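Input: one structure, supplied below.
Only one protein chain is missing; all other protein chains are in place.
Presenting chain A:
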Amino acid sequence: MSFSVRMIGKVGTRLRGSLQTLHCGFTRPHLATFLEQVHHRHAPLGSRRALLFSTLAPSSDLSLEYKHGRLVLEVPLPSRHEKCLFFLRPMLMNVGDLITDLQREDSGLTAAVLSKDGERVANSTLIEALLGKDFLLVINDVCYNVCPPEKVFATSEHARDIEDMKHVVHLLHTALHLPEHHLLRERQLLEKLDNLKQELTPLEKMKAQLSQTAEFHSSRVLWTGMALLSVQGGALAWLTWWVYSWDVMEPVTYFITYGTSIGIFAYYVLTKQDYVYPDAKDRQFLHYFYKGARKRRFDVERYNELKEELAEVEEDLRRLRNPTQLQLPLQTDPAKAINQT
């Protein structure tokens, strides 16, 4: 018997609580006393200090997500029973602006923003500060949980801590020691340059010789080609006009041309290279160069390595001597720039 009375009491409480939204003012004092009694007797079902109810409507999630790069909050408006999209500007809007917008949209609406612990958030807080964690949006005493999405654009502001101090110390160190370091590095690079050049000199000489002979050979190939063309021309011309007629010679010339095109395709098949004169000549040049290098025992690999290192060192030196790096005034005269360390 007492059990059913308690049940009726609970149901009645909840009914009256839900009725409060409709009868906003006048029944409150009676309900307040009744509720306080209920509080006293029964364990409150998840009550919050800031609210009058002993129970809360189950907190549903409001969607707050990025749509086309803009942050959108979807809010169900109580008096119109429909969802409304609010586009937020995290860096420019604060909580007060949001609440004003909500109220402007729906005049019977009272909104408040609470943190996850139930504490009220000030109106002057930027939305951006809210987006770090979940927060609660209370609309007409209905509590909604809002989960902000993963931050797409993070500001570069971060809490001042040990990392910042390290960075400042690093900057100071750089400012104090940079010119010395530059000079040291330049000396190192010049030494390295000297070493490389010394090692390269004999190799350069041999390479020059080999290049010359290879060039001579490949050039000879070209002139031989020229000669062969004139031989063919002379022979066919003689045969056409002095011996046989064109009617006899035409098929011959056609088949010679066709043979040439077979030869060009065969060149591609064998060398995987298009038959164009500059490339073909370079190919011959390389062929003769490597043949000569093998004969004279010239280490092409070593030569290539040294040349690459030399290029790197020269590039480093050039970068080092860049006027902005040395914090010197710009020089228009190259002679002066080289003389300065």
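Going forward, a residue touches a chain if its C-beta (ideal position, glycine included) is under 8 Å from a C-beta of that chain, and two chains touch if they have at least 3 such contacts; residues count from 1.
One rule holds for everything that comes next: contacts and distances are computed from a predicted model.
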item	value
Among "AP-4 complex subunit epsilon", "35055_t:CDS:1", "Haloacid dehalogenase-like hydrolase domain-containing protein 2" or "Essential MCU regulator, mitochondrial", UniProt-listed name of the chain not shown	"Essential MCU regulator, mitochondrial"
Of A:Met91, A:Leu172 or A:Val231, the residue in touch with the unshown chain	A:Val231
Option touching the unshown chain, where A:Phe87, A:Phe216 or A:Tyr244 are the choices	A:Tyr244
Contacts of chain A with the absent chain, listed as residue ranges	223, 226-228, 230-239, 243-244, 248, 334
